[in-house]
Structures are given as C-alpha cells and as structure tokens.
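Only one protein chain is missing from this complex, and each of the others stays in its spot.
And then chain A:
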C-alpha cells in the first residue's frame, strides 16, 4: 500500500515539475523576445509617460488644489496599474499571432496541460509588463511622485494583481474571438472604456449612477481600487479615493482571475480543437 502511494506521489511530483518547467519555458520566451524588440520596449513607456506627465501634471496644476489630494500621485497609481493590465492583456492576444505563424501548433501538441501553456503566457507577458513598470516607476520619481517603504511594497502587489487579471482578461477575450483582425479591431473597445470607467483619471465616488454601475462590472476597476487602497492605506486621502476595502477587491480579483483563466482556457482550447 505504502510503496504504491509513494509511487503515485512521485508521479504527481514529476507531473508538477514538468508543468512548472513548461510554464517557465513559455514565460521566458516572451522576455527573450521583448529584449530583442526595442520598439515594444519603448512603446510600453510612451503612453504611461504621456498620461502621467502631461495629463496628470497639467490637471494637478489646474485643479489639484481644489481636490484636496495630489492629483499627479492619483493619476500615477491609476496609470501604473492600468498600463500593466493593458500590456499583459494585449500581450496574451499575441497567442493569435503565434497561431498565424503556426508556432502555436508546437505549443498545443506538447504533453502539458493547456492551462500551463496559458498560464505560462500570462506569466511571460506579466514579466514583460513589469519590465515596463520599472520604467514607469523611474518616471514617476522624476516627476515628483514619492512613496514610503510600505507604498513601494504595495506597488509590487498591485503590479502583480494588475498583470494577472489583465492576462486572464486577455484569455477570455481571445476565447471568444477567432480572427487576428477582429481581435485587433475589438480590443481597443474593450480596453479604453475600462480606462475611463475604472477611475484611472478621476475618482469614482461622485460619478452618476449609470457610470457607477458600469464601473462595477469591469475588471480594471477592482485592480485600480485595490492598488489605491494599498497605496493610500492609513493616509487622509484613503476615504476620498478608495471605494472598497483592499481585501474585498482582492477577493473579487482572485475570483475573476480564476473564472477568466479556467473558462477562457477551456473555451480557447475547445475552439482550437473542435472546429
């Protein structure tokens, strides 16, 4: 009985090791490719820099004093999370590019779970997004955003949450659309309304009811609010800008991540195999 159990445990451990190895393999492919793609490296920084520097800076100069909190920091936290969310989500969409170049065949014929392949892709794109996040952080410091040790830790937590949910969101989008062209046309319509409704540029406390309801059904709202909840924790600004307790946001993020990942992977794989 015991040797049988031991054997089964060994098989299971071996399987976990293989899946983990595959996840790392897929994830590091994205990093390798990013390091050779200077255009992507630079473009990942352009929009956050415009949003934080130009939009955040000018609004802070004009209306900052009336709001009662530093608008530049507010926009910085929002854009930081949003850019990670968006970068990972759009990176996952590159799976379609892999399909067009026939590389995805090599992935989907490998003896590993499709969930590992998708999770590896999310992890890889998260690492790519985090590389850009470092640049955004440096830019934030340059324009006068400061943070305590706790806030620096909170930035890491919000970055991870933003990446994972963004990646899972990308998968659920991918699972429902087949053509590369369609995805590229529709994706901006799924991302941009989220940016404006999630409170990246303006607090959601005083918005009209319709917009408030809409903001509640989009994933980006919860990661932005989660990030701000951590960043502003224990400060006077917390009540002005945060909607839900970080733990509530975290629970919603986790639930959405798992649903998007499992349902998205299942639908995506089914769509690829059951033609």
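The rule is simple: contacts are C-beta pairs under 8 Å (C-beta built on N, C-alpha and C of every residue); 3 or more make two chains touch, one makes a residue touch a chain; residues count from 1.
In this section, contacts and distances are computed from a predicted model.
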"ABC transporter ATP-binding protein", "Circularly permuted ATP-grasp type 2 domain-containing protein", "Electron transfer flavoprotein subunit beta" or "Transcriptional regulator, AsnC family" - which is the UniProt name of the missing chain: "ABC transporter ATP-binding protein"
Contact with the hidden chain (one of A:5, A:109 or A:217): A:109
Chain not shown: contacting residue from A:33, A:184 or A:245: A:33
Among A:17, A:184, A:205 or A:245, residue touching the chain not depicted: A:17
Hidden partner chain, residues of chain A it touches: 17-18, 21-22, 24-26, 28-29, 31-33, 36, 101-113, 272-275
